[in-house]
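See structure below.
Coming up: subunit A.
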Amino acid sequence: MKNTGQLLKEKLLLSFEDIQAEVSDEHRLTVNCRKDTVITVLSFLNNSGYDHLALISCVDWIKDNVLELVYILTAYAEDKGKAKMNILVKTRITREKPGLHTVIPVFENAEPYERELHELYGIHFMGHPRLTPLFLEREYKIPPFRKDFDTRKYVQEVFDQIPFVEDKKAEK
Partner candidate 1 sequence: MVMTTILEIIFIILLAGIIGLFFLGLSRKIMARIHWRYGPPITQPLIDIIKLFNQTSMSHGFLFNFGIIFSLAGSVVVLLFLPFGRICPLSDSGGLLVILYLMLIAPLGLALSGGEAANPYTSIGISRKLLLAFGYELPLLLILLTVMTHYNTISIVEIVNKQFQAGWSFQHLSLLLPGIAYILILPAILGFRPFELIQAPQEISSGPMAEYSGKFLALTTIQHAFNIFISISLFTNLFLGGAANPGYFFLKILAVFVIFLFANAVFPRFRIEQAIKYLWRWPSILAFAGLIIVLITGKNF
Partner candidate 2 sequence: MDRNNLGKWLKSPGKMGQKYSLHALYFCTGCGIIEIPPSITTRWDAERFGVIPVATPRQANLFLITGYVSVKTLRYIIRSYEQMPEPKFTVGFGSCPINGGMYWDSYNTIKHLDKYIPVDGWIAGCMPRPEAVFVAVTHLWTLIDKGMADGYNKYRANYQYYRENQEKILGKLEWPPLFSKNIKHEEYRTIA
């Protein structure tokens, strides 16, 4: 008796050629794919019932010089086996001028996640309707969530440099 994860893995491997899928945990399926097949893999999974995009995350692997995008899918289902599954779809893109297609056509709620990643990692999502700033007020040379952005140094350079008013008054 194969469990839901194994079945889904076989289905995926049949439909797509250049992906690696792995059932690491009982309820967890990890799929690695290229950046241009992400959207088709996601829509395939969406059609197979995994219709809840829980999270789009990004990991900055600075040693390998790549950004790894992680799409986490679960299912809105009352069927226990399906509802328990977590599917992690991973893809890697370069750190310089990172860009890939938006997945809004497949999952509507991807919009703020992509906006956030654009802001915090500098990833450009092609076809996204509004890549405007979401959280930040100041502009940063390096997007702040990248590993080469040193927040402690930044604090010293910016916030600690501002003088107290009393000191300023004493100066004048």
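Heads up, the rule we're going with is that a contact is a pair of C-beta atoms (placed from the backbone, for glycine too) under 8 Å apart; a residue touches a chain by one contact, two chains touch by 3 or more; residues count from 1.
The candidates came about this way: all candidates are chains of the complex that A comes from, given by their letters.
Note that the coordinates shown come from a computational prediction; the quantities given were computed from them, not determined experimentally.
Note on this complex: subunit A touches candidate 2; the remaining options among 1 or 2 do not touch it here.
Considering their complex, residues 135-138, 140, 144, 149, 151-152, 154-155, 158-160, 162-165, 168-169 of subunit A touch candidate 2.
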